[in-house]
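One structure is given below, represented as structure tokens, and several questions about it will come after.
Removed from the display is one protein chain of the complex; every other protein chain stays in position.
The block that comes next holds subunit A.
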Amino acid sequence: MGFEIKKESYTGGIKEITIGKGDSAITVGGETCYPFYTFEGDMPNKPIVAMEIWDMEPEDWPEPVMAHFKDVMSDPAAWAKKCVEEFGADAIVVQLKSIDPNDKDASPESAAETVEKVLDAVSVPVIVWGCANPEKDEQVLKVVAEKCQDRNLVLGPVEEKNYKGIGAAAMGYGHTLISSSPIDVNLAKQVNILLENLGMPMDRILVDPTTGGLGYGMEYTYSVMERLAMASLLQGDDKLQFPMINNLGNEVWKCKEAKQTVEEAPVLGDPERRGILMEAVGAVSYLMSGSNIMIMRHPEAIRLVKAFIDGVSD
């Protein structure tokens, strides 16, 4: 008898979650095996790449990334359009940087207005990412949820401190949530349970395990994602069987080495290519540990990652 692979016996699967609305809706998740282990299970929906845009002009983006967006950075709607039309973004993430109380402290209304403009400009799902200040995110995401009623936005990050307000708004106005916790299986589970108890439909949840940058804590996230996948697939833990989303571009491009110029770091070579590969290799690591939605920044890194996903899937 020839060699036969020892197969894993899975007892559960990741839920299929649909984000966006109407023609622009996309379904993620649904896998019944470890990422890309299609020799022993199904992965009906390939992981997708969402591109981030900011609701204010970034000041600290390295020049090689800025170059691709310079013409549209002052206009989130145009920026989003360019990402979809030119760079093939599967979804758009509006990073609400302007609302940070330690920074511009923009109002919920102005944030909602930006989101509406982006929604009208593109026909792909729109994800809205707060500033990770729980109170401010709650205020803002509630208003965004109301203003963009029934568009099935994805709103996050939602944590223990603000799940009630954001949860209620998402339920009332028909949106999906990103349940977020700091690199810990039990904490992840807890936020999901809180949302369930609140009455949030469990087919409108994504999980953000907290994303570390390549060389900056990636290993913690990598392992917690593997453990979340194991708990979901092997132990059939239905409190954890949600697709995962990683806010990667933001982490990678803020690290020192992704920003240094040739003069500052001559041994690291071409700054643009270095950053592209840091982002893309980071994405591959997270794809192998179970990411379903990768939030990325550089068009070339995205092109490479999409080609990789196709190659390892088909």
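FYI, a residue touches a chain if its C-beta (ideal position, glycine included) is under 8 Å from a C-beta of that chain, and two chains touch if they have at least 3 such contacts; residues count from 1.
Here, contacts and distances are computed from a predicted model.
Look at the chain that isn't drawn here: its UniProt entry, checked against "Allophanate hydrolase subunit 1", "TIGR00659 family protein", "Acetyl-CoA synthase subunit gamma" or "Xylose transport system permease protein XylH", names it "Acetyl-CoA synthase subunit gamma". In the complete complex, the hidden chain is touched by one of A:L206, A:L240, A:M278 or A:I293, namely A:M278. Listed for subunit A, the residues touching the missing chain in the whole complex are 2-3, 5-6, 36-39, 102, 214-219, 222-223, 226-227, 230, 254-257, 259, 267-270, 273-274, 276-278, 280-282, 284-285, 288-289, 304-305, 307-308, 311-314.
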